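Here the complex is missing a single protein chain, while all its other protein chains stay put.
As written, the chain order gives the labels A, B and C, with residue 1 at the start of each chain.
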């Protein structure tokens, strides 16, 4: 279980790295919305490996097919089946895995949980699982955009020890983000980040990073008090992405160092009602969106697969030296961007649906 | 909706700060477990305000009553109803709220969402809502302790700019945590934290902080891959606690600055199977517990209610200067400890139940 | 688990027959709806035992208290806690139960499932559990009535072999139903039913019956295709009521004996759009309400508790002759009426909420 995310707008994913393909069923999509494969492909292309020196060389087309739920390019209100075939399968690369659990991979945990695991690739812990999320999230995002004008943009704000200069969350665009291959809108920092990734690759090592995300034009009133607060749903969504280690919203951990008189977001009159002067709250107060931009950051660890020799033990506890072969991302943050945008869209669409039922009262 | 947390072990809370009381229904509690009010009261007492100079002076007994689900001190497998009466109601303190949304409070967001809100206190956003969680979590924790020997301990690791020295997560106890009123097991840091809180109170201001938590003796194999990863459920649970701004597990945001060769947790032979030499993963790999201690940290913002004058606007947008009166916590982190422990227990009990169905296979 | 019913408008019940009380948390109630205890008490009074010769003599007040979720008689959009204290506890009546599972009761099944069961009364299988449903259903019904003008009326259509004459589902009222103590609007049949119940009581036996229900002014478009069809949700709700053995909607089992040319409901122009000339569909087509009256019937078995001597065995398999003492309903159908109305209201309110999210599209 747990391959389903969402209450009303819900995506259920299937597929692992080396079976016939991956996909999703997206249920709860409103009827009478124009939708074709082209609406989904752009974000899938941004997620796809092999786009730049930053990512693995594995070449896959990742063309999505809509299996059901639309007719003549319109949604019917019925579940939308999505499928992307797996093409490039090289099971031979993974043979050592059968007796040695790779450090900081899911091998040991899966084996303990299920008593079995995929003999090649990471099974459901593979990055390919996120294809279903990105495709489903693209539908959610299109609906949010057309209904509320919502814009969701994520960007790389740090790689290793290199931090980007502050980015204006109210102005940043996907075009600016995609202007370089590391997807950091601070060009000077981007250069250094690209070098850092290249150095990690050169050293047969990997490197972590942080991705920031903003959601603009989110209507106020979304988020369900108590357990399904908007920030709790976002945290859930983000920490479900492979390789994530942390989430912060608004002021985040730096807010814990502040005083209330600094941190409180005072209200001011704005066009269309009240707004806040500052946004340490990150667009959410009491678990409910307040109409300001939702801003959050997610930490990604360095990928666990590295070419460097690692001392570890096999499943029987015997010492082993492991050296990964094959193709591996030295840094996941550029490709994490469309995944984070997709998960944010899924959360917001679901919360918007949940709020709609109160609309008529 | 969303007053329910959990899939199999689930708690549903009700009540706001100034109605007849607060409570919870805990469903999915295994039968034949010894359980009386005394099992729940200890953590409720730790959560209760008025215990020290650190917290509000509001005096409440917060005595819990088990309404249903047990007979002769044993659980029956049926839902356990829990109730705590509200005693100390002073609605007069909150009169200005009706026309002025308090900065960084939930007033504006609730009004926008529901078109109505509690005329006094914070309604469901009040800290009293967490009583139901603490009571429900105490049941979960008792079951985990008796079934697996699980121990959950949280402590204050920073207040404002003051950081505690590193604490050994494998050794820390609740007794050590409760040795001082700020609940920081580093005595020197604790003294400075207490002073910092006192200074904030003196200044009619408030101050933020960070709480760390460790869960020991958690069986490996818990956590549902993809959307309900163990860390995703923990992040969801923690960000659902009022005033939280961030969550990190294991290496957290500092892991994003590391290389894979530093960050990978190499396997070693341990009594009873494999373990890891380091624990940057924080006890979870691929969303599944690996048997190592689960370690995470949660950021709390400074409380929004401060006595200092604040320039803001009323619901109509007219400028107003707001000065909170009455009793308010200048710092929530000491009282957040039993709430975090309760939410962690609810997550782990639910995941343990979800894993049990695979046990016989 | 499973003490919760509904997706968006959801009720979670707690309590058994002989603990402190029973109640419910109703989540998803729209805000800004006038609501006081008086709105709930009427249906609780109709459910209460001891109203007539038809039911057990047990006297209980069953006064409901709203614990949370309203202020000044208005709902806040927050969960509504409901509680009814247990007053009349006579555990002594049930002593033999500890070693003999009563035939056709839940004793054996509970013991097998949980390894423990309530030492007195039926625990969660007691009819008192339905108090929480009736109270929660009264809120759902009030919202449906105020929003759509929905009317829900159930009546006794048979007791044992005595069938009432056909009742006009478009005209029947609760007043007409309550005109006699068996709650059958056919006065001649009602007389005979009352005699049949009296005869069963006299014979220390019990007797079954059928309750019909109509829901009028239900908007078209409710019901979720595939698994949560409106009739599937109603069947689920009705078969969750103790002592039920069957459910049929519209033509029901008699429809299985018909030809399509007889059974098809032809469309005709009606005020406000299309309607159907006949209503063999029972107001639902393809799982979705069509605006016609929803008509269904539910079969209730004769109560299992009878005073007549019964040959059976104890938990060890040794022969025993069992004779129930104490107070018992010889026929449950009159009291089942408000429970069925409550469950129907819960289903329709939930489906209406689920449809609302599509309203704006």
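Going forward, a contact is a pair of C-beta atoms (placed from the backbone, for glycine too) under 8 Å apart; a residue touches a chain by one contact, two chains touch by 3 or more.
Nothing here was measured: the structure is a model prediction, and the numbers come from that model.
Participant: Pick from B:3, B:43, B:78 or B:206: which residue touches the chain that isn't shown?
Facilitator: Of all options in B:3, B:43, B:78 or B:206, contact with the hidden chain holds for B:78.
Participant: Sort through A:69, A:103 or A:137 and give me the one touching the missing partner chain.
Facilitator: From the options A:69, A:103 or A:137, the contact with the absent chain belongs to A:69.
Participant: Residues of chain C in contact with the chain that isn't shown?
Facilitator: So the residues of chain C touching the missing chain come out as 1-5, 7, 13, 101, 103-106, 108-110, 112-115, 122, 124-125, 129, 158, 160-161, 200, 203, 205-210, 220-229, 231-240, 242, 244-253, 255-269, 273-274, 276, 280-282, 284-291, 299-306, 308, 310-313, 315, 317, 354-355, 358, 361.
Participant: Kindly note down the residues of chain A that lie in touch with the hidden chain.
Facilitator: Contacting residues on chain A, toward the hidden partner: 1-4, 8, 10, 12-16, 19-23, 25, 27-28, 31-32, 65-72, 74, 76-81, 83, 113-119, 123-124.
Participant: Please identify, in ascending order, the residues of chain B that touch the omitted chain?
Facilitator: Here the touching residues of chain B are 7-8, 28, 30-33, 77-78, 147, 225, 353-354, 356-361.
The definition used in the following text is that only the chains that are shown with their structure count from here on.
Participant: Cα superposition of chain B onto chain C: how big is the rotation, rounded to the nearest 5°?
Facilitator: C-alpha superposition angle, chain B on chain C: 180 degrees.
Participant: Is the contact between copies chain A and chain B built from the same residues on both sides or from different ones, judged by whether over half of the numbers are shared?
Facilitator: Shared-number fraction above one half, so same.
Participant: So, what's the distance in Å between the C-alpha centres of chain B and chain A?
Facilitator: 26
Participant: In chain B, what residues contact two or more other chains?
Facilitator: Within chain B, the residues that touch at least two other chains are 1-4, 13, 113-115, 124.
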